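Omission of a single protein chain aside, the complex is shown with its protein chains in their original locations.
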Amino acid sequence: MKNSFGNNITITLYGESHGSSVGCVIDGLASGIPVDENNINQFLALRRPNGTISTSRCEADEFSIKSGVFNGYTTGTPICIDIPNEDKRSADYEKTANLARPSHADYTANCKYNGYQDYRGGGHFSGRITAAIVAAGGIIIPALKRKGISIGTHIKSCGGVEDRGFSDYKADIELLSNLNFAVLDNSAGSAMQEKIIEAKNNLDSIGGVLETAVIGIDAGMGEPWFDSVESLISHAMFSVPGIKGIEFGAGFEIANMTGSTANDEFSVNNGSIVTNTNNSGGINGGITNGMPIVFRCAVRPTPTIGKEQKTINFKTNENTILAAKGRHDPCIAHRARIVVDSLTAIVIADLLTTKYGTDWLAK
Amino acid sequence: MKNSFGNNITITLYGESHGSSVGCVIDGLASGIPVDENNINQFLALRRPNGTISTSRCEADEFSIKSGVFNGYTTGTPICIDIPNEDKRSADYEKTANLARPSHADYTANCKYNGYQDYRGGGHFSGRITAAIVAAGGIIIPALKRKGISIGTHIKSCGGVEDRGFSDYKADIELLSNLNFAVLDNSAGSAMQEKIIEAKNNLDSIGGVLETAVIGIDAGMGEPWFDSVESLISHAMFSVPGIKGIEFGAGFEIANMTGSTANDEFSVNNGSIVTNTNNSGGINGGITNGMPIVFRCAVRPTPTIGKEQKTINFKTNENTILAAKGRHDPCIAHRARIVVDSLTAIVIADLLTTKYGTDWLAK
Amino acid sequence: MKNSFGNNITITLYGESHGSSVGCVIDGLASGIPVDENNINQFLALRRPNGTISTSRCEADEFSIKSGVFNGYTTGTPICIDIPNEDKRSADYEKTANLARPSHADYTANCKYNGYQDYRGGGHFSGRITAAIVAAGGIIIPALKRKGISIGTHIKSCGGVEDRGFSDYKADIELLSNLNFAVLDNSAGSAMQEKIIEAKNNLDSIGGVLETAVIGIDAGMGEPWFDSVESLISHAMFSVPGIKGIEFGAGFEIANMTGSTANDEFSVNNGSIVTNTNNSGGINGGITNGMPIVFRCAVRPTPTIGKEQKTINFKTNENTILAAKGRHDPCIAHRARIVVDSLTAIVIADLLTTKYGTDWLAK
Partner (left out) sequence: MKNSFGNNITITLYGESHGSSVGCVIDGLASGIPVDENNINQFLALRRPNGTISTSRCEADEFSIKSGVFNGYTTGTPICIDIPNEDKRSADYEKTANLARPSHADYTANCKYNGYQDYRGGGHFSGRITAAIVAAGGIIIPALKRKGISIGTHIKSCGGVEDRGFSDYKADIELLSNLNFAVLDNSAGSAMQEKIIEAKNNLDSIGGVLETAVIGIDAGMGEPWFDSVESLISHAMFSVPGIKGIEFGAGFEIANMTGSTANDEFSVNNGSIVTNTNNSGGINGGITNGMPIVFRCAVRPTPTIGKEQKTINFKTNENTILAAKGRHDPCIAHRARIVVDSLTAIVIADLLTTKYGTDWLAK
């Protein structure tokens, strides 16, 4: 599937960082879903570089919906959203076209595409392409919300600073939806931003952990084995550049627990079935159990840094030194958060459309 | 895809724990791959319950290849491997058919399948189905080995005991291939097995972390975005019952590093391009960089335990108490290891077949 | 997908004519669909060689449901149906293993599988594999019938003899469901059977045209462009060995009509919308319009014949002569009819499950 993902609702990505545009085609959305361009703009703004803690490349992200929306509603046919690239400085990249930024895709892209890849700014491997994912989120997240399903992601940790965990899921998700820098605890947020600026001043970068919660999903969603909810969400998340780990519920900690402490006991609570803990992250046997779906993604420090690094010229096969010029982010965790929300929305919308049929999302 | 996985090489699973049999259909394997039933038997033996550290359910795993193999070689057409269920004690499960084992799939299966699921021993959600995956591994892992690609998984930690990490990948993988209890450090293995027996005696269970390495893969394999190597491997791994987290390279730790320490600097070494560290786990931008692919999976403690737990009867919607009778494993990490190897082999074989064409694996 | 077909309901085939067994895995069927083994037996009987007008190879078709059915109902998980091969005479084929039966798959299989294919009786390319499709039909066709959807196929022509067309679709489909030799006009049927026996006596074979109708489907089913109803049905039909053409509604004749005569005018009839003619075969723009879906498949004369034919030995690359011994059908049109019904049912069930959701077929 390469650049396409999803079963009944699919997204197909295209574009390069310094090409003509980036964009996506969303297929399989029900007809009759309201499309509000303000939502899309608001989502794109959450991904956009913001001030001193981001790259200075500034994109207006003036998107254009080429198809699939008519009179303010989805038609049910493919929606192409195209986002032209504007603030391009391709010259930044020409001198270093054959130098492999350590831990970036320059070298692997060259191996895969035999020298034909667009090397400027990471080309098709650039985080820039996630703008298209976020634009799709601008349609799907509000649609899910109308069906009672909410998604929220906060920066669980960044530069060694920890945010508090989710407590009241509903209120916390609501809170996050309005934040540019998504933390539940403001003071943690300030400390994180200081760490980011510090990294920037060091010509270096830092990473973080994102924690996501989804509420409002019935028990019984998902498919056994290869379409487990964890399989689908992780598949989507590992397509986001820089994500190197994912865990659900108690995650890696569960490996050190015993069955009797790790197991989420069920109980009947006012007639509805709940679990008293949520170490399983809302998923048993790959299927939702009605509790919040909770997962965390590890975001690596941005590989492109201003500091000098040893590397190679893969054209001449020689060792060399690289200090990235260009414009780059000292941290992408805060920008990646809305990408994670949007991809999660695509997975959830697809799963529920499979369960309830093609028209469900608009009903 | 539900019970099928893969693009050019696909595996389709079927079966229930206490039904007639479990099995799989493998499609897309090149013709002319040697099939040695001893290999399959040897792999199945590694998954089979072993002595005091496993369930007392004992399956001979006498499989039958129904199709796709002729005169000892793959024909290129679908291979169905069927493994009859033998040591079934269905009566164990009837009394508790409507009681949800905490953190098991009983409740979610009932929500999804509206009461029609085969509830005996976890039905289609049972780890028993992984025998079919392992049988497929018995064909594909030796085929990859003939192409110079080796896969090995060890128990990185279990019950709080840590194994040493990989040092000499080639030798370590070779070592693991002959071990029933896959650890690189024997004394760690003994300590782990004591922890497992201790858990068993407590009518409880423990989990662990599995670490996997793949060597011999060229740089440039994998696809951008949704078919990133991480996406495909994680998709496969989260289909294995009990896995709740996965991380590549430095994994979650990378979130606390800086770019300058996390980045894997490239260098030319005797004419070939390597990285000096491997925090990326052999993957940059979703594409292999020629270094070992390294990932770790968190395996939860087996949810079925003998201890009393609070739960519900989902037919009567009443709170109740459950102490699982039946037969169950105090730990599944050591048995899951060959499942992880086998699924990894399927992903790798599929990726390389996509790159090199349908006949590659037998050439 | 090779040996798998379908989006939300999929069938995966395996097996060779003279191997251990043939079978299929059906995934995605709703839980709670009644499974009556009598239905499956009855369907398999319609495909089985019958008397003088068929091959003398006689299979009991004693199938075994390995998974996915519990207490008489589908569980919602994959159903594996295995049908052992019994009346095998492999020796018939060994002498001619390298002789290419003209218009059969012997030569192309050898090219594709480099000599590793199971050559006995056509191996994986044998019509024998369609028994698995028919067994699946034995579950799905009755399920569709419970939802008001009926499928029927008759032999429109065979050996130059024409059957009458559908007139009262409901009654005609009902009539066909009980016939071994599926014609609407008995006398045409007798004449066809004479032609078949005549061909047999000539050590030759004949073909025919099958016409299929599906009633009870709402308007608005199917997907635009690549999942048009015609695309999906034709994709399925051309997997049946021997089918070389398909046409919908007026089919090839429509090419000679004018728009004003070919167009199906709409009218409101007792409040419901119908068309006065059905030259479109119930499909406009790839989507159902509520009229019967009607299509015809051209079935070639069986390529395996007793007459001497020029051919080659593809091992020695020499010209030679072949007069097929073995056992073969003088015509397969009458046996293919239930295969066409069954594949049609799979396509329809998949399309409607996509529209109405995973649980629809059992509701």
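Order as written gives the chain letters A, B and C; numbering starts at 1 within each chain.
Keep in mind that, in the parts below, a contact is a pair of C-beta atoms (placed from the backbone, for glycine too) under 8 Å apart; a residue touches a chain by one contact, two chains touch by 3 or more.
These figures come from a predicted structure and were not determined experimentally.
Summary of contacts with the chain left out: across C:Gly121, C:Pro142 or C:Gly208, the touching residue is C:Gly208. Among C:Ile246, C:Ile293, C:Ala345 or C:Ala362, only C:Ile246 touches the chain that is left out of the view. If you put the hidden chain back, the residue from C:Arg89, C:Arg146, C:Arg164 or C:Lys307 that touches it is C:Lys307. Annotation for chain A: contacts to the undisplayed chain at residues 1-4, 10, 12-16, 19-23, 25, 27-28, 31-32, 64-68, 70, 73-80, 82, 112-118, 123-124, 359.
Not every partner is drawn; the one left out touches chain B at residues 7-8, 77, 224, 354-360. Annotation for chain C: contacts to the undisplayed chain at residues 1-5, 7, 13, 100, 102-105, 107-109, 111-112, 122, 124-125, 129, 157-160, 199, 202, 204-209, 218-228, 230-232, 234-236, 238-239, 241, 243-252, 254-260, 262-268, 271, 273, 275-276, 279-281, 283-290, 298-305, 307, 309-312, 314, 317-319, 333.
What we mean here is this: only the chains that are shown with their structure count from here on.
Between chain B and chain C, the superposing rotation on Cα atoms measures out at 180°, rounded to the nearest 5. Chain centres here are Cα means. That of chain A falls 27 Å from that of chain B. Rounded to whole angstrom units, the spacing between the C-alpha centres of chain B and chain C is 38. The geometric centre of chain A is 45 Å away from that of chain C, both derived from CA atoms.
Across the assembly, chain A contributes residues 7, 224 that each touch 2 or more other chains.
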